[in-house]
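Take a look at this one; I'll ask things after.
All protein chains but one are shown at their positions in the complex.
And then subunit A:
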Amino acid sequence: MDTATVKKIAKYLHLAELEKREVPRITLQYPELSVEEAYEIQEHLVQIKLEHGHNIVGPKMGLTSQAKMKQMGVDEPIYGYVFDHMVKSGQEISLSDYIHPKVEAEIAFILGKDLEGTNVTIHQVLDATEYITPALEIIDSRYENFNFTLPDVIADNASSSGVLFGTLLQPPHKLELDLIGVTLLINGHTRDLGAGAAVLGHPAKSVAMLANMLGRRGLKLKAGQVILTGGITGAIQFEAKDTVSAKFAGIGSVDFVVKE
């Protein structure tokens, strides 16, 4: 795929995000699109967003559950980037800011040190992590009906679109991150649940794999970045007037109300 096409597709996806409009998935027109080319498109998309004055908060992991990897036929997760304009502070979000959003409960890592290499271990991750905090990630594919193949979703910045963080920050060492029980509730009803181990066996494993995937591309995780490690629960749809909340054992909760 030539650079002009890569740039054209990145603009196409960026426009869909700006206009909050679902578009046909790109593999309909480019059925041969490879994972490698998809990451090139994602890099251009990231570049466009940086040129628009947005800043990277940190990378995020996607397809971290066995169920999702099986569904997509892959044995490695994917990553994308969360930008500052996607972080919602306060307790409300507007449905009109999204196309067809879904929410999942995750644990976020805040790095105190860089993580670089292709053999980064869980221990190095925990050592480099200053804090963890609970998060609700809002994913919103730019594709029609949330329907995509692996290269499509990679090019689309792993469906990144929003995140709300918890208010408690804790050092990771005191916690058994894989045994943190999580419930995701909508209007008080439990809609999904799980424990930290749902994310690749341990949320820190997700960060280690992310560091290694970036390492293979000559990139690294940087001190200060906030990393979303992947859904402990499945992605759940919500509607206007819903109250969405997630409870995380020992590390607090995150809530938001959905406006029109």
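Everything that follows uses one rule, which is that a residue touches a chain if its C-beta (ideal position, glycine included) is under 8 Å from a C-beta of that chain, and two chains touch if they have at least 3 such contacts; residues count from 1.
Operating definition for what follows: contacts and distances are computed from a predicted model.
Choosing from "2-keto-4-pentenoate hydratase", "Binding-protein-dependent transport systems inner membrane component", "Spore germination protein" or "Amidohydrolase family protein", the protein name stored in UniProt for the chain missing from the display reads "2-keto-4-pentenoate hydratase". Of the listed residues A:Pro101, A:Pro151, A:Gly194 or A:Gly230, the one in contact with the hidden chain in the full complex is A:Gly194. Set against the missing chain, the residues A:Ile26, A:Val182, A:Leu214 or A:Val258 yield one that touches it, A:Val182.
Even with one chain removed from view, subunit A keeps its contact list with that chain: residues 66, 176, 178-183, 190, 193-198, 201, 232, 247-250.
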